[in-house]
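Every protein chain except one is present and positioned as in the full complex.
Going in written order, the chains are labelled A and B, and every chain counts its residues from 1.
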Amino acid sequence: MANFIQLVFAGLSLGCIYALVALGFTIIFKASEVINFAQGEFLLVGAFIASAGVFDWHLNFFVAVLLAIVVTVLIALAFERFALRRMIGRPVFSIVMITIGLDVILLHGVIVKWPQGNRSPATPFQFVSGIDIGGVHFGATDLATIAVTFAVCAILYVFFRYTRYGLAMRATALDQEAALAIGINIRTVYALAWGIAAAIATIGGVFLAMNQPTFDATLGGIALAAFPAIILGGLDSIPGAVVGGIVIGLTEVLTQAYQSSFAGFLGTNFYTIAPYLLMILILLVRPYGLFGTRKVERV
Amino acid sequence: MSATQAEPHPLLSVTDVTVRFAGLTALGDVSFDVRAGELFAVIGPNGAGKTSLFNVLSRVYQPASGRITFDGRDLLRLKTHQIAAVGIARTFQNLGQFPHTTVLDYLLLGRHIRMRSGIVLGGVYLGPARAEERENRAYCQRLLELLDLARYRDQPLGSLPFGLQKRADLARALAAQPRLLLLDEPVAGMGLDESQDLAAVLLDIKEQLGITQILVEHDMAMVMGIADHVLVLDFGRVIARGAPAEVQANPDVIKAYLGDDAGSAAPESARQSDIAAIDAGS
Partner (left out) sequence: MSASAPVATPAQAAAPRGSLRSTRGRALILAGLIMLGLVFLFGGDTWLSVLDYTLVAAIATLGLNVLTGYAGQISLGITFFMGVGAYTAAWLGGDPPVLKGDPAGLGLSFLIWLPAAGIVAALAGALIGPTALRLKGFYLGIVSLALVFIGYYLFLNVRGITGGAQGRSFPAPGFGSFSFASPVPVFGVQLTSNQLYFLLLLVVLAVSSVFVGNVMRSRAGRAMRAVRDNEAGAAIMGVNLFEVKMGAFILSSFLAGVAGALLASYPGFAAPNTWNLVLSIQFVAAILIGGVASVWGSILGAVFVFALPQVLETLSQTQSASSGGIASGDLNAIIYGALIIAFLLFEPAGMIGLIRRGQMLLRRFDDRRKGGQPARVVASSESESQLDVESSKL
């Protein structure tokens, strides 16, 4: 039983990271209907810069994280302003591809800048190990991940609900033309969306890196599993993103732990595709995701 | 409604068709018949349900209730891609869908159901596919010449002025050799001369090709001039049906365009010209 709780805790922690990625993704999608394939790479850049900040430039952990956030936000804003804005009205395929282009540049850019491979993650928890309750070890990193994720969700909730810009973003998500008509500056909304998404992804990346003793450029690939989370939760649902992320995290961890005992015939690495299989199953029944809205093509 | 002798079996028979979207009734219990070979017009103020009607007829929408018979068969059993094979062709109101397709290729697309080669035959090309291409390109060439579009043959649709795009779209619909042609605002965006030309073309289609046409249009003068029967919709319901002259004189029709109160706020200018056309007859 203690083992199970341990696993649930681990799944929750991983799920929170997926939730952060999915959240950022959903925010961009709600604001501008763009699917940002580079979201995972924002994680990567964030983790690398934080790590470089601490180990190469000898900055304080929090300063390093702040620096990472600033850099990824700048990249996101620049991309949105100079590349994405020209793509308004273009077909979905082109927009997806342009974010893939960004993804490629970010991924290989990181590799070129830091070619050595494994890095140590920046962490404030070098000496804090965590709490032990009833045979279950609640690691400090995981606790922080979960706490920070819920803090982020709370902040976002307040932001969207009670601030002017949050309201503007919600209005734009509902109906862009109407928002324009009442004087909302859509450009600001887009920029905000991308900025927030990048910041959240950076935080996610920093935590994801902390999960392992060392990490390398494949970190961004882990974020790909956020896509099933997004589809589970629905492309345009913010609470859905969080729920989806956590479900996927739990699925992955529990499958990895139990699959060999219960379904040994499935071989190795089944847990890596379990989220995708779940996603495909959902799409079979609901081709626009669990909570997605059907697109109507105009004749 | 006005015939006294026994009528031939109508080509299209629409009975009590209702279309709803999330609480809004786009069409409510709409019924009418269209006889083979006639030119049938559907008019009504904006939002009256004309496009919804076309979308039901071209099987893009599924009605909540009602029956539609085309040439004796139940139209509602067909899927969208099957209507072309039974002889229904439709022109589009907005033409942004195929901007890079050349006029000729667009017409050849219209010939899709009249051709048969698939990937394998097409890939090999020599033989049946090539013969089919030659034959159908010749057919489309003649059609282009008929509609005075031959010089735009290799131009992408998106590069043509809107009126020419509409004409190309009509050619594309004709290329399918339909029995029933659904025309969605065929003269929208055209000047007086152009629309008169097109009206003449539609009459030619009726008299020389014998194709039945259903027309959705705002241009009253043009519609009243060429239609055999007119159906008037307002808020999804049929408010009048009959020969143009009858419909023009119908007080419900005039009220629909004028509004409830003759003394109320000025109607939109589109309605004003509609009213003028109705008053003037044609």
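Of note:
Basically, a contact is a pair of C-beta atoms (placed from the backbone, for glycine too) under 8 Å apart; a residue touches a chain by one contact, two chains touch by 3 or more.
In this text, all values refer to a predicted model and were calculated from it rather than measured experimentally.
Here one chain is not drawn; of B:17, B:113 or B:187, the residue touching it is B:113.
Shown as candidates are B:33, B:105 or B:185; the residue that touches the absent chain is B:105. Looking at A:104, A:133, A:158 or A:174, the residue that reaches the missing chain in the full complex is A:104.
With the whole complex as reference, residues 58, 60, 79-85, 89-90, 92, 97-98, 100-102, 104-105, 108-110, 112-113, 115-119, 121-125, 129-130, 132-135, 137-138, 141, 145, 150-151, 153-156, 158-159, 172, 176 of chain B touch the missing chain.
Residues of chain A in contact with the chain left out of this view: 35, 83, 86-87, 90, 92-94, 96-98, 100-105, 107-109, 111-112, 115, 221, 224, 227-228, 231, 235, 266-270, 272-273, 276-277, 279-280, 283-284, 287-289, 295, 297-299.
Quick note on the criterion: only the chains that are shown with their structure count from here on.
Measuring from the averaged C-alpha position of chain A to that of chain B gives a distance of 49 Å.
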